[in-house]
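All protein chains but one are shown at their positions in the complex.
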Amino acid sequence: MQLGLVGLGKMGANMRTRIVAAGHEVIGYDPRPEVSDVRTLTDLVRALDAPRAIWVMVPSGDPTRTTVASLAEELSPGDIVIDGGNSRYTDDFEHAKMLQDKGIGYIDCGVSGGVWGLDNGYGLMAGGADADVARVMPIFDALRPEGERADGFVHAGPVGAGHYAKMVHNGIEYGLMHAYGEGYELLSAEPLITDVEGTLRAWTHGTVIRSWLLDLLVRALQEDPGLAQISDYTTDSGEGRWTVEEAIRHSVPANVISAALFARFASRQDGSPALKAVSALRNQFGGHAVRDTTGRSVGETGSPPDTSAG
Amino acid sequence: MQLGLVGLGKMGANMRTRIVAAGHEVIGYDPRPEVSDVRTLTDLVRALDAPRAIWVMVPSGDPTRTTVASLAEELSPGDIVIDGGNSRYTDDFEHAKMLQDKGIGYIDCGVSGGVWGLDNGYGLMAGGADADVARVMPIFDALRPEGERADGFVHAGPVGAGHYAKMVHNGIEYGLMHAYGEGYELLSAEPLITDVEGTLRAWTHGTVIRSWLLDLLVRALQEDPGLAQISDYTTDSGEGRWTVEEAIRHSVPANVISAALFARFASRQDGSPALKAVSALRNQFGGHAVRDTTGRSVGETGSPPDTSAG
Amino acid sequence: MQLGLVGLGKMGANMRTRIVAAGHEVIGYDPRPEVSDVRTLTDLVRALDAPRAIWVMVPSGDPTRTTVASLAEELSPGDIVIDGGNSRYTDDFEHAKMLQDKGIGYIDCGVSGGVWGLDNGYGLMAGGADADVARVMPIFDALRPEGERADGFVHAGPVGAGHYAKMVHNGIEYGLMHAYGEGYELLSAEPLITDVEGTLRAWTHGTVIRSWLLDLLVRALQEDPGLAQISDYTTDSGEGRWTVEEAIRHSVPANVISAALFARFASRQDGSPALKAVSALRNQFGGHAVRDTTGRSVGETGSPPDTSAG
Partner (left out) sequence: MQLGLVGLGKMGANMRTRIVAAGHEVIGYDPRPEVSDVRTLTDLVRALDAPRAIWVMVPSGDPTRTTVASLAEELSPGDIVIDGGNSRYTDDFEHAKMLQDKGIGYIDCGVSGGVWGLDNGYGLMAGGADADVARVMPIFDALRPEGERADGFVHAGPVGAGHYAKMVHNGIEYGLMHAYGEGYELLSAEPLITDVEGTLRAWTHGTVIRSWLLDLLVRALQEDPGLAQISDYTTDSGEGRWTVEEAIRHSVPANVISAALFARFASRQDGSPALKAVSALRNQFGGHAVRDTTGRSVGETGSPPDTSAG
């Protein structure tokens, strides 16, 4: 079938390649003329035969919102828009409404797989009406991994369900990565373990904790032994926060996912105000030594032997 | 080669099958006569040609300790004992000392893979002397998954390193399982998700969070939709506790693994004393309604409309 | 001065008593005629001399929103409304806007102290314009504890700051209560401690952890030894959730407060879906025994001695 694709960045470009390889026609639009097949979004719409299907693959929030709003202006009844980006599921309700008022269909589709999806296929989670999902199925089939459709694609529910599923997927991802991180840190701290990287590699086959993320961690350690070249400064792109917010909304205890999220926050701090307060308190009641901001120990009374009685 | 195998339970029996299939000879001993090849541990030792290799696959703690102590009596210099159970790594130091005094070698080997290891091979983490490990390598090669040795086997360090690695492996396992658990719970709580099981299944291919544990969770849900037949009462067999204790010893923040561990503790409580205290406090300062142990709401003043100012 | 007071529940009634005791005139309105001084909100407004000050002490959310909207209709330019309930700080922006359009002032005031505030005075956190706060100061002075004004009252910032401060106060409260709860549970679990209640009582003076909440916990234990009469089912009224949401918004690691919040969620669950998933996984890979929903152990293979190798 024919597909319009808005956004030809890392993800979009790879997805185009995979869809074309499956025998479909893709007309791509991107604001960067050097990679775009057409000059404007309007041109993209004109270049497609009705009823059109347009896949939006741009950053979530304003860029996606603006793109969908423009498409609501340009498209015709019977056309369909798929948001394949990482939008918050609540945005989907607005997008669907905006389009539905013009008779245009809407599907939200969570896409997982990163830069590896080009070769492996992408895990897909779609939300929307049955008829809409059915119409775009050839594209989903092109993007998902080979094998049974249900092993890599789900129609998770109505509009919003796709991004909700993707959000939860990413929340789990936070927890998984941090669990491996804690294990890696503990192995690294223990002198008995003389082959940390070999241990992780040995875990990739046969063990209970084997996974694709573990394969990637082994790969990262092969490229950068001891992770010596990388800082611990870790960003987050929203889904982890949203997952914890949803856990709060549904009264779901999310200790693991929130711990993984908070650890990222802490990694970006230049000194924790909370721990400054704790340190100041210890100094107040016990005369415990604290460090000033240059790292110098201060505030000790210096009279050994001693016992503090905090 | 020839191997003595002590313990023919679920794990031991499967391992014997796999070792024999690789062309080795296994003489097994188990206190249950109906599954044992010999009548006593002494008979096992007599049945083996020196220098002997004996793999111990019995529960950790006293059963392993007793077995190793008996072997220290029965075996001869140049023999070797492998503890393949889930012993705490500190036990290994005692076991190795006990045997070393008699000139007997010792290897601790963490084994992962569960009931699936029979077909898939087991992930193996060994600790011990180079020469000892080299001598038993044919058995490790038989047990580990096919393919490159390093993808399923590691000689992680000296005695203790194998069980240390296995302990950390299991600690990670706690975190991974709980991350999936939280995600599963959140999906189940959200009405938008009309196909929870399909969503998990779709995650098994192409996504970032695909893993063997996820495959198993999908399998469990296929066998018992909604996990309706299973209680949330979750036991633990020690490695999770040890992992957190090691994290404390090494000053490693282990928020994720400890959260997973504590959740299991909570699952086994019949009422949390901590939350009774919290509930009692809320009642004390705010006159908030609390429930008595029969679930009846008590302690309210009943005068609406109201605002508590806790 | 003269004050209108909307809401004569537990908190409102006590506050009226305290304000009147300080020599002010309070006209109270409550939908329950038996406790109300006037028949309607309109009557309340008519009964007050302009410029009026009306303190709203009703549940947060719709009740407060409706009350403020009605007051926006009834009041005159120069009047002032104080929301002393537990509104979310974002509601304050709407309330202030609604009133400001009519020339009516608005203060949000967090009030802490519970049922004890009548005698001890209430801790007050106000948000609003300097002039508005100054005008209502006699009421704040009546409500706050005796002593220096700064020890019990703060003008924390512009509109919203009062409820923001109260929200954080309650978030801290969650953490404090749960810390005591965990300590209480641990004391109760340890056979060496033969006098749990006496230990808590001894902590109330001289120690680092002495506090008003600890006094209350001792009191609760005196009334109900062993907390035998109370369930662990613990509700939450919103501020804890909001605090964690704000922590997420500001990228503040809030491990302690979120753990306390999640523990309350868990206390209200009748079986944790997350732990069902964990338990199902353990059964899948290790053949570990699990419990069915009646508590019966199932799924074991029953062949001792054995070692699982999860």
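We call the chains A, B and C, going by the order they appear; numbering starts again at 1 in every chain.
Quick note on the criterion: a contact is a pair of C-beta atoms (placed from the backbone, for glycine too) under 8 Å apart; a residue touches a chain by one contact, two chains touch by 3 or more.
Worth saying up front: this structure is predicted, and the values here are computed from it rather than measured.
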* To do: Consider the whole complex, including the chain that is not shown, and state which of C:H24, C:R65, C:K102 or C:H169 touches that chain.
  => C:H169
* Structure fact -> The one of C:P63, C:G117 or C:P273 in touch with the missing chain is C:G117
* Asked: In the whole complex, what residues of chain A lie against the chain that is missing from view?
  -> 7, 9-13, 30-32, 35, 57-60, 63, 84-86, 110-117, 122, 170, 173, 177-178, 180-182, 184-185, 188-189, 213, 216-217, 219-221, 224, 227-235, 237, 255, 259-260, 263-264, 266-267, 271-295, 301, 303-310
* To do: Over the whole complex, note the residues of chain B touching the chain we left out.
  => 208, 241, 244-245, 247-248, 251-255, 258-259, 261-263, 265-266, 268-269, 272, 274, 285, 310
* Structure fact -> Those residues of chain C that touch the unshown chain are 89, 112-114, 117, 120-125, 127, 144-145, 147, 150-158, 160-161, 164-165, 168-169, 171-176, 178-180, 182-183, 185-187, 189-190, 192-195, 198-199, 201-214, 243, 246-247, 250-257, 259-260, 262-263
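In the analysis below, only the chains that are shown with their structure count from here on.
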* Cα superposition of chain A onto chain B: how big is the rotation, rounded to the nearest 5°? -> 180
* To do: Same or different, please, for the chain B to chain C contact, judged on whether over half of the interface numbers appear on both copies.
  => same
* To do: Give, as an integer number of Å, the spacing between the C-alpha centres of chain B and chain A.
  => 30
* Provide the C-alpha centroid distance between chain B and chain C, rounded to the nearest whole angstrom. => 42
* Of all the residues in chain C, which ones touch at least 2 other chains? -> 255, 259, 263, 266, 272, 274, 285, 310
